[in-house]
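Once you've had a glance at the structure underneath, I'll fire off some questions.
For this depiction, one protein chain was excluded, whereas all remaining protein chains were kept in their positions.
Up next is subunit A:
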Amino acid sequence: MLYFSELKGKHVKTEQGIRLGRLTDLVFLAAAQPTVTKLVVDGGHNHLYIIPIRYIIKLNAVITIMDSFSVEAIAHQELYLGKNLLDQQIIDIRGNKVVRVNDVALQDKPVLTIAGVDIGIIGVLRWFGVDETFGRILRLLGKTITSRFLSWTDIQPLELARGKVVLKKEEKKLSRLMPEDLADHLETMSIRNVTRVLSLMDEELAAEVIESLNITYQQNLFKEFTPERSAILVEHMNPDDAVDILLTLTERRRAAIITNLSQHKNTEISSLLSLSNTPIGGLITPEYFVANPEETAMRIRQRIQGETQDFSSLSYVYIVNAQKQLVGVSSLHELLLAPSDKPLYKFMNPSLVVLHLTTPKTTAIKRMLKYKLETLPVIDDNKHMLGIVTIDDLAESILDKI
């Protein structure tokens, strides 16, 4: 990982060794993928060159750019890293001040991108070039200090253009190091190093980190792991993601992993795998909540509190009859508004919007948008529920195709 504090002030030269000036700022795209697009070079005497990143040849102690470089103006969606992001106040979603951006971390592979912002004391010390000395002194005292770091995924890019660094969450909900950060970081390393780093983590964190890696890395990692270790990781992973990875492996390897799974997980993964070659099948999540029509609102609220702690999200309660057929749905809002002793069948919504395995993805998303529903249930011909599809999974898979 690179830091802006290390880049700023570097000399910029052309291939022929002509000195252009010093790097004073970077320009990046204020989007979900914050790619660095341009360098801002101060040539002295009020000459600023804004040079697209594609002209960079080498980025070492000195930045070397092509002789044939040209300058470009800053584009509409672009912002200055130093001017618009560095030193700015970070506020959380409620407007509470959190801290300021002390430094900006960049990853340089495959393209130069902002990985996140450094909000710790190390980020301050780095500007004075004493971060390592400080770390060494602390180690002598038997202490270590880790960098405090916010991932780009926690920042709302839209607000940046308005001059604000706003987080997507409340301050206290931010864990200090996100699995996604680690994933971003790991993707710059060789598979062997990644394996080594992952082996240092507990299974749960490792599984979470692997979920965030890109599919090529995931595939390569699972090729390296023994079936037993793979199975342990699959147990901890989101079933959706696990299936995606398993599908990239050879049939023999896949079977070896599945046999090592616990009984419960085995059935779940196998059924998901069998669904995966239908349009919707690959997107089905088994994370949903079912209830009987006679259960009261109060009882459901208690069950949700008790049973759904591991869920990544929950929007609806699905109601099935004694034959396990889907008969109704209730949103959490309706559930909260209902009097405690009212049974579900009295306030559930019996007219259902559903998906079948054969429903095309575009039809599915149109339905979701039309009825303003975040998830839709998938049912088979007997009206038995197979699982749910969430709008974000669906949108993502459609976007991937574009």
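The definition used in the following text is that a residue touches a chain if its C-beta (ideal position, glycine included) is under 8 Å from a C-beta of that chain, and two chains touch if they have at least 3 such contacts; residues count from 1.
To be clear about the criterion, contacts and distances are computed from a predicted model.
Enquirer: For the complex's missing chain, which UniProt name, "Hydrogenase expression/formation protein HypE", "proton-translocating NAD(P)(+) transhydrogenase", "Mn transporter" or "Xanthine dehydrogenase family protein subunit M"?
Expert: "Mn transporter"
Enquirer: Using the definition of touch stated at the top, determine which of A:Q77, A:N96 or A:T133 touches the missing chain.
Expert: Checking the options A:Q77, A:N96 or A:T133, the one contacting the hidden chain is A:N96.
Enquirer: Given that one chain is not shown, which residue among A:L20, A:I63, A:L86 or A:L186 touches it?
Expert: Considering all chains, including the one not shown, the answer is A:L86.
Enquirer: Go through subunit A and note every residue touching the omitted chain.
Expert: Subunit A touches the missing chain through residues 86-90, 96-100, 102, 124, 127-128.
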